[in-house]
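Every protein chain of the complex appears in place save one, which is left out.
Letters are used for the chains, namely A, B and C, taken in the order the chains are written, and counting of residues starts over at 1 for each.
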Amino acid sequence: MRQPSATARRVAAASVGLVLAAGVAACGPEDNDAKGSGGDSTPHKGGTLTVLNSDPQQDFDPARLYTSGGGNVPSLVFRTLTTRNRENGAAGAKVVPDLATDTGRPNKDATEWTYTLKKGLKYEDGTAITSADIKYGIERSFAPELSGGAPYLRDWLVGAADYQGPYKDKKGLSAIETPDSRTIVFHLNKPEGEFPYLATQTQTTPVPKAKDTGTKYEEHPVSSGPYKVVQNENDGEHLVLERNTYWSASVDDERKAYPDKIDVRSGLDSSVINQRLSASQGADATAVTTDTNLGPAELAKVSGDKKLAARVGTGHFGYTNYIAFNPTVKPFDDPKVREAVSYAIDRSSVINAAGGSALADSATTFLPNQKSFGYTPYDLFPAGATGNAAKAKELLKEAGYPKGLTVTLTHSNSKDFETSPEIATAIQDALKKAGITVKLQGLEDNDYRDKIHNVKTEPGFFLAHWGADWPSGGPFLAPIFDGRQIVKDGSNFNNGLLNDKSVNAEIDAINKLTDLDAAAKRWGALDKKIGEQALTVPLFHPVYKRLVGQDIKNVVISDWTGVLDISQVAVK
Amino acid sequence: MSLVQVTDLSVEFGDLRAVDGLSFSLAQGAAVALVGESGSGKSTVASALLGLHRGTGARVGGSIEVAGVDVQEASDDELRRLRGAKAAMVFQDPLSSLDPYYAIGDQIAEVYRVHTRVSRRAARARAVEVLDRVGIPDAQRRSRSRPHEFSGGMRQRALIAMALACEPDLLIADEPTTALDVTVQAQILDLLHTLREETGMGLLLVTHDVGVAAESVDDVLVMRHGRVVEHGAIADVLGAPVQPYTRELLAAVPRVDAPRAAAAAGSEAAPGSEASESVVLEATGLRREFGRGKRAFTAVDDVSLAIRRGETLGVVGESGSGKTTLGRMLVGLLEPTAGEVRYEGHARVGVRPAVQMVFQDPVSSLNPRRSVGESIADPLRARGERDEKQIRGRVTELLERVGLEGAHYDRYPHEFSGGQRQRVGIARALAADPRVIVCDEPVSALDVTTQAQVVALLGELQRELGLALVFIAHDLAVVRQVSDRVAVMRRGRIVESGPADEVYDNPRDPYTKQLLAAVPALDPQVAARRRAERRELAAA
Amino acid sequence: MSGFGGFVLRRAVGTVVTLLAISVIVYVVFYATPGNVAQITCGPRCSPEQVHQVAQQLRLDDPLYVRYWQFLVGLVAGQDYSTGTSVEHCSAPCLGLSYQSDQQVMSIILTKLPVSLSLVLGAMVLWLVLGVGTGVLSAWRRGRFTERLLTALTLAGWATPVFVIGLVLMIVVCGELQLLPFPQYVNFTDDPEQWAWNLLLPWLSLALIEAAAFARMTRASMLETLAEDHIRTFRAYGVAERTIVGRHALRGALAPVIALNANNVGSAIGGAVLTETLFGLPGIGQELVHAVDVVDLPVVVGMVLVIGFFVVLANALADVLYALADRRVVLT
Partner (left out) sequence: MSEALVAAETPGTGIEPVPGVSGARQFWRRLRAQRAALVAAAVVALLILVALGAPLLTAIEGQDPTTYHPSLIDSARGGVPIGSFGGIGGHHWLGVEPQTGRDLFARLVYGARVSLGVAFAATVIQLLVGVVMGIASALGSGWVDQLLSRITDIFVAMPLMIMALALLAIVPSSFPRPVLVTLVIGFIAWGNIAKIVRAQTLTLKGLDYVSAARLSGWGTWRIARRELLPGLAAPIITYAAILMPVNISIEAALSFLGVGVKPPTPSWGQMLTAADVWYQAAPQYLLLPAGSLFVTVLALTVLGDGVRTALDPRAASRLSIGTGRKREAKAAKGETEAGKSASAVGKAATEAGNGTTEAGKEGSA
């Protein structure tokens, strides 16, 4: 699927921005060092890296991309004000400067953020990158012609809500100031301590106004990164990237840019990608994928082969799959019913349906199990591995359903192993033991998303998932539980329709903090507090496993993206 | 040594013995005919002479020797060398017997090259030569045409040319003129005769038509159920048949030179001849076109006729003369493009029960999936009759009337022979209590003995019920047998009409004359005389 | 050849009417498809205002008949559209712009069509060679072991789902034996040799199934021709069986095979979805499935029309070829 395709949207719906975003994750360093099949594991420059993907880079326009941390292939071409730290594991969940000299300087209440560009930054044509270009790049992202991207800039920048982009509105955004060619200042509506995270997104990529071709810009976006686009066939299906000679490692601490050339092939079936990577024939020996995980079946095969297993990278991405309740629908208005379901759930069979224990971690918290999110372990309705049917029955009896009850579980019909029929069927099977008869309502994917994100049609009991736009509790909890983010006439993500004053106040308070570690702790506490209301049943956090070609070196998988970072990979 | 020596030949297909104990010989340059009705095994014999049954699962017994080759014992290669080179075969249907995709000249050349080591070019020249020989005008150019660009007669000439190509000793002609019009038939028979005179090759003629045999051969074998019934010189067999079957066969053959009274033995001429004013069906200025634009052609053009109560109007014509189209317009199955049909003085649109039809093909005219009783009951039910007992009674009556049994009600068409099926068709027509029956080639698909019986039945019914009959046929002799008046059609028009005897005995139109001259005669001497006349006519 | 001219004219008119009807049906059906197109196009996190802007941009709020009328106008007269920074012209016949990628549907089709055509036409050559060859052989060797073997193989090909054949071929040939690289589409104009090598497996898997159909058809047709009278003529004249089968029977049997072929090529262009998906070939089928997924109406309509056009065209071609091959058939 292309970026704005069903899959992408589906995931993006969870605000993960995965396709683009997704890097591969790294698990421990032990994995990575074990790699490099040959004796010499030091990475060298040169060679061609092949990327085998299922989804074409259809939107190759920084205004349209919805990425986490700047994306994977896009981040080879687009530099942003800040970016993710290109390191393994938890260290990779940090924000670091990219075009800017630091991660941003806030005013006292964090409503104004100032950035200064590094010296000597150049585009692929040798012209200098200016702060005005960054401002223009952000303005473009407001144009309805270039729809896509995350909602934060529109929500946070002063007076941006109705802005229609530079094509229709020549005056520009007054919330962004560029006092000189290296300085850019952002004025925000309210305190936002996490602005540095937002500045990692491709909307802060500089776009030279003279080179802007509107909707055609994606055919040849102007590079500020280590590679430039020399070939773009069939709307991003086949991309060839070569070195941008005006880029210099001296002004980019993050991207290693070992290969001379990167050949991106997409539109491939995922099983073919994995088959090719495991065979590692010819050019496939130096191939990676930035969007295809190992499925359960492939994992079963790979895990039986030591050589292959050594080429598998494991990563964790901030992401939770859960059951959502709509408390305005009977019988889910009764907390006891919701708790009964929480007790009855058989996480082991759900995890099996999702691909088994190697591909999913059991989840009892809504926040992902990572430190940067402020993960605070809790299990409020302990169900064990296979469910506590007795406790569930007891609660049902209290709620007035001594003979059990019948409910309808809504899910998507797409084959994603997240909200798909397989998971729903596993839940159906598990709840049977607690006397809850589950009828399945499978909807076509578009229909499913329409229904669950519309306050008027939201079902009472359905499968959902949520992913992080950046590794912090803010974008994870606020859209789902902030009562002021309930959207009555559009796409709503606060499925529990929670509008709790104390929760809202706590969210505002944390947003003011510019000390991200301190903020993380309070997000964790808030998560547990919300969890008591049993508005969701967390099911699992996915684990990403990806194969790389046998000659691939320097695999770096951060907790930010959970997938291998293409800017670090070497083929020699 | 004789050219063909067949001794005690038997051919079996599974349980069926198609040929049984047949022996005959054919001397160099002689001509023998195998005559018989369908199922007599005559074509099987022809195929057996060339060993065409080999590898088909048929069991062939006895001995066959053709041009010195023992067909039973010969190897496949020897057989192939026999076929076409020493003994060549001409088939019944000239259109389907040639490959539609290749030029005729190429097909002849291909066959020629199988047997003669010559260059492609020489073979092609030979093809043109033989085509010219069989009377294809402009043979050089026509040799490049494909079969569908030839007329039926021309195609049969081309097939004969193919047979001639390797100058065989024996020509086996399997019903060579059955698919042809009578005038063309005469030409082909004349051609065969001439070729035989010139090349001295032997001829084995297989035919159901005694007349065709009389025209062409010296000796004749009359076959029935796979056995020879009578064998002898043609003049003897036809002139003084010994066997009852031969006599029966000859008696059934309609004669074009005999007036009607002779055929309808023991009965008065049509009773309605005086009541000439009582016209039941009248057509005026009928015209029918098919197709549109450039492809349009007129099948029937300005035909007017009247049928009186109790009389039989014969309509005779060759294929493509428009006679069937005319018949369908008379009963209302086809709407005329112009002109009108009046029934008892009233203009009429569409079908009406009082005007019925008997069809040519006894196979396709009955629904194979319904019992014959049901088919016959159709007009009764359509009329609104609901009383099952009544219907059954009437159908039984009709079945018995046409010479079948009431118990046949529940049988299906395939359980009947062709003649019986035609009787069922007549009974169905009668069920509607018609005043007029249009018979479209009602006997042309039947064997000659059956033919005579069906014709007799129609005559009886007409006299009994005072029916008016329109009898459409290509066979001049049959038409003469049944008709009071005759209309001769050619290219959609009536070229001559009048009382039957008058038209037959004193034809005025040249076309009618030509037609009558082409009818094969049963007497070999008459045949020879006629042939001479035709030659003169052609030479003139 | 006025008859032929008339035939072409009648078919052309018929084709246009058919295609228009199909476009109406597709418009109505997809209009009714659930999924908020503007929301899908904009992204799930778009605010109601943004969604509204996108809807205006794409004219999604217009009534169905207005949108269809604009589609027709674009088809006949072309249309202009804005890229934001400039105005581009989409010349007639303009099938509109993709909601998703803002590309001209016509240019998307033109980039996808060569892939589908490469796949289908190449496979066609293979299935003709395999199918007709097998058919001829089994008609000639009827009743013998060869025929039974071929029959069994044909039936096996006939009964195996295309995705199973494709998958197995890929695993065995590319994965285990490593005889061929995993297929990835290379433009014919870039490197004909690579083009062919990369398409070999997709061709094979598509051709194997079709070949089965052709083998059956050819054999049946051959046997029918072999039963015809003119074959008997050549036998009676001592022509060798080999010549009869190879020259006369085959020639006669070709007409229905040609008709079936033209017909199958037409539908295969639209029907190669499975093969294209499996082998990751960026063709019409794959694109169409994707467009349906995201309710990208202009792309769906455009592609369905193109597929319909090929089917109708192929049918007309089949009739012409049939008439040319048979000569006894009249074109109407």
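Basically, a residue touches a chain if its C-beta (ideal position, glycine included) is under 8 Å from a C-beta of that chain, and two chains touch if they have at least 3 such contacts.
Please read these numbers as outputs of a predicted model, since none were measured by experiment.
Q: Who does the absent chain touch among those shown?
A: When the entire complex is considered, the left-out chain reaches A, B, C.
Q: Based on the whole complex, identify which of B:432, B:448 or B:495 touches the chain you can't see.
A: B:432
Q: With respect to the chain omitted from the figure, which of C:42, C:204 or C:312 is a touching residue?
A: From the options C:42, C:204 or C:312, the contact with the absent chain belongs to C:312.
Q: If I consider the whole complex, including the chain that's not displayed, which of B:56, B:304, B:319 or B:525 touches that chain?
A: Looking across B:56, B:304, B:319 or B:525, the contact with the absent chain belongs to B:56.
Q: Take the complete complex as the reference. Which residues in chain C touch the chain that isn't displayed?
A: The missing chain touches chain C at positions 14, 17-19, 21-22, 25-26, 29-30, 32-35, 138, 142-143, 147-148, 151, 154-156, 158-164, 167-168, 171, 216, 219-224, 226-227, 229, 231-232, 235, 255-256, 259-260, 262-263, 267, 270-271, 273-274, 277, 288-289, 292, 300, 303-304, 307-308, 311-312, 314-316, 318-319, 321-323, 329, 332.
Q: By the contact criterion defined above, which parts of chain B meet the unshown chain? Give residue numbers in ascending order.
A: Residues of chain B in contact with the hidden chain: 11, 13, 16, 18, 37-41, 43-44, 46-47, 52-58, 91-92, 225, 328, 331-333, 351, 353, 355-357, 359-361, 363-370, 375, 378-379, 382-383, 403-404, 412, 414-420, 425, 428-429, 431-432, 450, 453.
Q: Mind listing the chain A residues that contact the chain we can't see here?
A: 271, 295-301, 303-304, 346, 348-349, 351-353, 355-359, 386, 413-415, 421-422, 425-426, 428-430, 440-444, 446-447
Keep this in mind: only the chains that are shown with their structure count from here on.
Q: Please report how many Å separate the Cα centroid of chain A from that of chain C, as a whole number.
A: Here the centre of chain C sits 38 Å away from the centre of chain A.
Q: When the C-alpha atoms of chain B and chain C are each averaged to a single point, how far apart are the two points in Å?
A: 51
Q: Which residues belonging to chain C are in contact with no fewer than two other chains?
A: none
Q: On chain A, where are the residues touching two or more other chains?
A: Residues of chain A never touch two or more of the other chains.
Q: Okay, in this complex, where on chain C does chain B touch?
A: Going through chain C, the ones touching chain B are 2-3, 6, 228-230, 232-240, 243, 248, 251-252, 326-328.
Q: Touching chain C in the complex: which residues of chain B?
A: Contacts found on chain B: 50, 52, 79-85, 88-89, 91, 93, 96-102, 110-111, 114-115, 146, 148, 159, 162, 293-295.
Q: Quick check: in the complex, which residue numbers of chain A touch chain C?
A: Interface residues on the chain A side: 1-2, 4-6, 9, 12-13, 15, 54, 56, 58-59, 66, 140, 143-151, 154, 161-162, 164-165, 167, 212-216, 233-235, 237, 265, 267-269, 271-272, 275-276, 278-279, 281-282, 284, 444-447, 449-450, 453, 479, 487, 489-491.
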